[in-house]
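Only one protein chain is missing; all other protein chains are in place.
== chain A ==
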Amino acid sequence: MPSNNATSRSRAAKGSNKPEALLALYRQMLLIRRTEERLSQLFADGEVPGFIHLSIGQEAIATGLGAVLERRDTIASTHRGHGHALAKGVELNSFFQEVMGRETGVCKGRGGSMHVADMSAGMLGANGIVGAGMPIAVGSALAHQVRKTGGVAVVFFGDGALAEGVLHESLNLSALWELPALFVCENNGWSEFSPTSKQFVAPLAKLADAFGIPAETIDGNDVEIIADTAGRLISEIRKGGGPRVLECITQRVRGHYEGDAQKYRDPAELKDRDKIDPLPRAASRLSVLGVSDALLAALETEVMAEIDAATEAARAAPLPGFAAAQADVYTPAGA
């Protein structure tokens, strides 16, 4: 777990007690939380097809990164990627329409929850294959370097992906070529249905060290620490410092997928959840900074109105017609 030193250093460095920045982070986390709670309900009601993986409890990481990334930066995400997509700027309506399998979805209903992508926002895709985003981010970072875009490529991955061979290849290649890449591990302790402690023996920071890549392990549920640390690392990378590794310790509140009975898991693991959960933590900090409960309640109302509108718009949106779908396999001639 992260040290308290990291926390105090981070807050001291900010040197500001103005709540605006944290308020924006809080709002983004709230949007992701309420969106996924809505998706959970829609899934239970049969309105979301397939299966979905929720990032409830992990919103601070996507939010902290999203706050410091620019449009030109690119991200590669995971099966648990709703937060990453929204924090990188995928529009809420087209996001809902995708996850609900509509023609007007950001991917026209071809991909769904595990394949949300928005090239115009630099979101190179959630991914159904564990670890597959890592080499994609390495390649995207190569493109930033060769094309001199000034952009950075970020890959999000879970601790379950530590055991995938491409992690080691990708760390090596990005270090070798000094690529503008940030590896963000969302360490929630679980590799699908198994504790990562029984799956993988090496701490990520030690692995990074073996490749000569600076790595930091931080509290993945404190959105301010994440935004501060990510901002600093991205700035170092953007200046040509080469790759960095950021491990964020967090907690998976829901199952591996919605509907997962989690018989493999001791419920006591989540008993202190309120103390760890990034949302109440940010809310109490906002309270200390003088933000009123009324303002937070107004924010809640505003976010829920957006989600209600997005839900209704998705329900009303057309289902994709099969006839047109095959045309998306290859680029049309002359395009």
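In the analysis below, contacts are C-beta pairs under 8 Å (C-beta built on N, C-alpha and C of every residue); 3 or more make two chains touch, one makes a residue touch a chain; residues count from 1.
As a working rule, contacts and distances are computed from a predicted model.
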item: Protein name as given in UniProt for the chain not displayed, "Cellobiose transport system permease protein", "Methionine ABC transporter ATP-binding protein", "3-isopropylmalate dehydratase small subunit" or "Pyruvate dehydrogenase"; value: "Pyruvate dehydrogenase"
item: Touch criterion as defined above, residue of A:L86, A:A132 or A:L233 at the omitted chain; value: A:A132
item: Residue among A:G109, A:G160, A:G220 or A:P278 that touches the chain left out of view; value: A:G109
item: Touching the absent chain when the full complex is considered, from A:F51, A:W177 or A:F200; value: A:W177
item: Chain A residues that touch the omitted chain in the full complex; value: 74, 76, 105-111, 115, 117-120, 124-125, 127-129, 132, 134-147, 149, 151, 153, 165-166, 169-170, 172-173, 176-177, 325, 327-331, 335
